[in-house]
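Only a portion of the chains appears, each positioned as in the full assembly.
Labels run A and B following the written order; every chain starts at residue 1.
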Amino acid sequence: MAGFDKVVSSYEEAMAGLTDNMTVVAGGFGLCGIPENLIAEIKRKGTKGLTLVSNNCGVDDFGLGILLPDRQIKKIIASYVGENAEFERQMMAGELDVELTPQGTLAEKMRAGGAGIPAFFTATGYGTPVAEGKEERQFKGRDYILEESIVGDFAIVKAWKADRYGNLVFRKTARNFNPMAATAGKVTVVEVEEIVEPGELDPDQIHTAGIYVDRLILGNFEKRIEQRTVRKA
Amino acid sequence: MALSREQIAQRVAQELQDGYYVNLGIGIPTLVANYIPEGMEVMLQSENGLLGMGQFPTEDELDADLINAGKQTVTMATGASIFDSAESFAMIRGGHVDLTVLGAFEVDVNGNIASYMIPGKLIKGMGGAMDLVAGADNIIVTMTHASKHGVSKLLSNCTLPLTGKGCIKKVLTDLAFIEIKDGKFHLLERAPGISVDEIVKLTEGELVVTGDIPEMKL
């Protein structure tokens, strides 16, 4: 299959071209729906000086947290960064630059980046530390701040199913930031649990169109659960 | 006696209405789900991308791909829908959620709220809290009225970095139900057995007490 076939056969190939000091936009919320094998490949490559854009930074030994011990992350743009001792140490020691961004603003910055919108106004963060250095303006008597969009050199994404053209379907709350991340990378790399032939996915039910996807790889996933809460049957 | 966490949740639940879409923050707000009045339908929004959050799963139902904003495994209620984070916050920021309940460190007479950061201590981040307070018209803040050392959390001016400016109108503490308007706190109800004087003593910001203040019914 030529043309639109996005499938690559190795993680090395999937992350080829990622070099030091690049910006990487990542999908996932906590450990749910994270591109765990693409992250592991970044660790293996040893790429350094990265700016990461992700809602969270994983835990000590899983997710983006595994990039901390070798100091691969220079800066992270995230909304919530608890649950990680090494992260805390590096941040307190000033070794890691953390730009805290409200979760909705972060999602919208990724979407805007992918959609060619350089900046938008939002009420979120007005009058708070988030507003520092940002333009403030009233519309219809309400106060807003101006937020700029984000585009990464790479976007790393976890989807559930894809066809070979890179049309993606996500599953349950593993969707989260993944569809926006997919639009916001100059190179977008996606790992999935299942790859089907073009035409097998219902066109009405595709969450992310293949036009955003540059490379696609079939992975095996641990899918670690961060807060295992159950009730008796 | 001061309200327990469960009793705070119980009182908040009285503010629910049939057909409300509600976002419950982590901690006490989460407990509100246990006190939804019988015969009333309420749909819970979880900002990681789920409208219609159900109860915790059984071992058999456990699914790593289905969590809530507190990263706990959950299930979906009948009629639930799933969406991405941009859409979830479009819903929140656009004012489509009927009621938001969340915790705080401090609130003040101007409706400011501080809830995400204590300088010098570890900074974990605001998550979705800034979006929630900026997007919702109808917010209830749940918190203890004062610290263990008797320091009021209802202030003239918040001392901690703000989560949102001028966005809080209702506060339910372990001692009182308070409305914020015209730059003042207004005492609406007191916890059973708690006197107005006790509440006044533990409220640093200006508190208006008009007429007899009823006890909460739980």
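The rule is simple: a residue touches a chain if its C-beta (ideal position, glycine included) is under 8 Å from a C-beta of that chain, and two chains touch if they have at least 3 such contacts.
Everything numeric in this text was worked out from a predicted model, so none of it was measured.
Novice: Given that a single representative per chain kind is drawn, write out the copy numbers for the whole assembly using the chain labels.
Specialist: A x2, B x2
The rule we apply is simple: only the chains that are shown with their structure count from here on.
Novice: Mind checking the centre-to-centre distance between chain A and chain B? Centres are C-alpha means, answer in whole Å.
Specialist: Roughly 29 Å separates the two chain centres.
Novice: Under the definition above, what is the set of chain B residues touching chain A in their complex?
Specialist: My answer: residues 46-50, 55-60, 62-68, 70-74, 76, 82-86, 88-90, 92-93, 112, 117, 122-131, 134-135, 161-166.
Novice: Tell me, which parts of chain A touch chain B in their complex?
Specialist: Listed in rising order, the residues of chain A that touch chain B are 29-33, 55, 78-82, 88, 91-92, 98, 100, 102-108, 110-111, 122-130, 143, 160, 170-180, 207, 223-233.
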